[in-house]
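Shown here: the complex without one of its protein chains, the others still in place.
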Amino acid sequence: MQVNENTNFEPVIVAFCCNWCSYAGADLSGTNRLNYPTNVKIIRVPCSCRVNPMFILRAFQKGADGVILCGCHPGDCHYTSGNYFTRRRITLLYSMLDFLGIERDRTRLEWVSAAEGAKFAATMQEFTDAVRKLGPNRRLEDLRCRKQ
Amino acid sequence: MLRISIDRADELFAAIAAQQTLYLPADREDGQAEYKKWEEGVKLSGRLNTVRSAKDFFFPQTENLAEFKMEGKKIEVIDVRRESEDFVIFGVRACDARSFGILDKVYLVDPVDTFYQTRREHGTVVTMACTRPAETCFCQTFGIDPTEPEGDVSCWSDGSFYYFKANTDKGQKLLNSLSSLLEDGDTATLDETKAKTKEILAKLPLAKLSTENFGCDKLNEYFSSAKWAELSESCLGCGTCTFVCPTCQCYDIRDFDTGHGIKRFRCWDSCMYSDFTKMAHGNPRLTQLERFRQRFMHKLVYFPANNNGEFGCVGCGRCLSKCPISMNIVKVMKALEEK
Amino acid sequence: MNKDTLIPYIGVVTDIRQDTPDVKTFRVVSPEGGKVFEHMPGQCAMLSIPGVGEGMFSITSSPTNKEYMEFSIKKCGCLTTWLHAMDVGQQITIRGPYGNHFPVETDLKGKDLLFIAGGIGLAPLRSVINYVRDKRENYGDIQIVYGSRSKDDLVDYQEIIDEWMKDDGIQVNLTIDNPQEGWDGHVGFVPNYVKELNPSLSKTVLICGPPIMIKFTLAGLKELGFTETQVYTTMELRMKCAVGKCGRCNIGNKYVCKDGPVFRFDQLGELPDEY
Partner (left out) sequence: MQEAMINKAKQLLADGTVNRVIGWKRGEFVYDITPAVFETAEEIDADFVCDDFTAANVSKYLVKESRKEGKILAFLKPCDTYSFNQLVKEHRIVRENVYVVGIPGGPKLDAEKIKAKGITGILGVKNENGTLKIDTLYGEETMPYYEAILGKCETCKSRKHVVYDELLGEEGEVISAEDSGRFDMVEKLENMTAQERYDFWREQLSKCIRCNACRNVCPACTCENCVFDNPASGISNKAAADSFEENMFHIIRAFHVAGRCTDCGECSRVCPQNIPLHLLNRKFIKDINAFYGEYQAGEDTTSRAPLNNYDKDDCEPSIVHERGVE
């Protein structure tokens, strides 16, 4: 595991959120005035299944230190079965990233429903803390994109 | 001739590396050799040649050309070129040494490619004569004598000594700086080694391969040859031959958006790739046949037409051993010659 | 280190003219004013928007114009779409001039000239036409045959009517592919029109347009008795470096960017048929 290089390090977190559950969950945490870290940049996708493995890699390339994918709970997909496919796909991708020696705590998948504003905020807090501990993404980084 | 005992090779390399960066072929775990930066512990490979050619040092696979900052309607161009540092490449084979001359004919003619030029000016090439040519070698076809390699400094080995001869000012300068290590010695055993190598060279399976049926006057005959269809039939359209080739020099220029600016870089490209000549309105080389033909016509006909009959191949044999389907310039030459 | 040819200059777009529904003409000057570089008629420049792409375009303004350069560009791919979307004041990068040019000071001097263009093919010829108009005394009769799909697709129509048609000793023949309301000129394809016009064999021909038009026009000219040594054209292939090194625009032993883009048809005939 990598040692934190900079004590003031603030990670960049990209959260892919499905439009129907997790994005609404994020909204709810906002309307409930729950705080979650400003490190999190949300990208709204129609379904968690829309997330191509390439999206996750590209997020890392362009400077993300951690990537989290949020979708409807299994069985609750707006499109019936999208998140079941997501689950297989992302399991395999995360396993491959782990195989290549990328820190496993940089990636995460969480099911967040539209009613779970509190869970969303807590998950983001937890994930951001975990990535902050890991330090900046160095193993899956594109050096050209690093700001001098 | 100036020489040094092979046992003292590390001293020699350390002395060169103390002045400038030294690169030499070193063995990799998988049984192949590649150029590595010399540091304590790196041993000169005993293999005939590296998988990647030495062209990387002058024409790297990717390099930044310029950077751009974009703000509103304004563009700022940042010239990122730097003068190259001095470096030495040790142990370049005769074929690769000749390939630099071929690359020069592309990159140093007007308008000069300054990226290439600065590396060429600052690089000193120390060649190493071959003693164990392989079955895939055919440098003799292109008039190269692997026992008398070109380069700034020529180097020979007889198994116990390295012998040196400077061919250029740059090479002489390098040898002068090493004078405390080098001693004068007779070349009797070296001459023996050379003679033995020459015997093997005469016996090489491709020793008889000749270029007499190739060159500028063959353009129309070979271009429209019916053989291309058969030859290119199983070509995968990959770039292996191009990228291991010491003389392939085509490149692509691309932009990369870093999120805070644009980096314009160039990288190796291959005429074997389907998008090489693709334009918005079509592609003049539609199938693999045309792309395959282009690569070999360029080396055997077009390049000589522009360069006083010099061919765009040095017979290093890399494509012979590396092509996934074992289709290569030797098979092409032999097929085209068949009536 | 000397300036490398691959590193571009900055150009500022000072005027954008919508010529046809898909062709715009861009006026480019250097940020300090004036032309970025000098050129000869038929030569090209590499224009680029960093991050979008770089492409070779022929310079459509005449070298005799000392204030600016112009480029007539048809919306076709990624880069050209971006160029069409930009506003006046936008900076672009530009490098050049590249390639050879029409032999206006040598072989064409003193000759009667026949220009044949189709569609956006007028772009490279416009540079020559205006050059020749400005040095009128050096050349003989001038005839321009220009055709397009419709009246709206005639590039530089205003300039043709306002300037070229009013010049003495210049004969302009326009044609469009299909009849159209408000058009009382000739209707028909360029190759047939050229044959109908039956130009005198003394003329030297400069031709540019879609490959299919060039092919049939050339055949027609040969029927009329023209020889290949009398006909010049200008070509285009994919380019990256524009200096004969990247290997893309290679036809036989020639590079279109360096040895071309202007070729005489007898020279083209010696090259393999791969363009």
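Read from first to last, the chains carry the letters A, B and C; within each, the first residue is number 1.
We take it that a residue touches a chain if its C-beta (ideal position, glycine included) is under 8 Å from a C-beta of that chain, and two chains touch if they have at least 3 such contacts.
Please read these numbers as outputs of a predicted model, since none were measured by experiment.
Peer 1: Identify the residue among A:10, A:27, A:126 or A:142 that touches the chain left out of the display.
Peer 2: A:142
Peer 1: Out of B:160, B:176, B:210 or B:234, which is the one that touches the chain we can't see?
Peer 2: Considering the complete complex, B:234 is the one touching the chain left out.
Peer 1: Need a quick check: the contact residues on chain A for the chain that isn't drawn.
Peer 2: Answer for chain A: residues 1, 53-54, 57-58, 60-61, 74-75, 81, 84-85, 87-105, 108-109, 139-144 touch the chain left out.
Peer 1: At which residues does chain B meet the chain that is not included here?
Peer 2: Where chain B meets the chain not shown: residues 30-32, 34, 46, 48, 51-52, 61-62, 132-136, 200, 203-206, 230, 233-234, 236-240, 242-244, 252, 254, 256, 265, 267-270, 273-275, 320-322, 324-328, 330-331.
Heads up, the rule we're going with is that only the chains that are shown with their structure count from here on.
Peer 1: If you average the CA atoms of chain A and of chain C, how many Å lie between those two points?
Peer 2: Spacing between the chain centres: roughly 53 Å.
Peer 1: In angstrom, rounded to a whole number, how far apart do the mean CA points of chain B and chain C lie?
Peer 2: Computed value for the inter-centroid distance: 40 Å.
Peer 1: Where in chain B do residues touch two or more other chains at once?
Peer 2: Within chain B, no residue touches at least two other chains.
Peer 1: Note the residues in chain C that touch 2 or more other chains, in rising order.
Peer 2: none
Peer 1: Help me check something: in the complex, which residues belonging to chain A touch chain B?
Peer 2: 62-63, 142, 144-145, 147
Peer 1: Residue numbers of chain B touching chain C in their complex, please.
Peer 2: Per the touch definition, chain B meets chain C at residues 65-66, 68, 70, 73-75, 77, 79, 81, 83, 106-107, 111-115, 118, 216, 219-220, 223, 249-253, 255, 257, 262, 264, 266, 269, 271, 276-281, 284-285, 290, 294, 297-298, 301-303, 305-306.
Peer 1: How about chain B: which of its residues touch chain A in the complex?
Peer 2: Spelled out, the residues of chain B in touch with chain A are 256, 258-260, 263.
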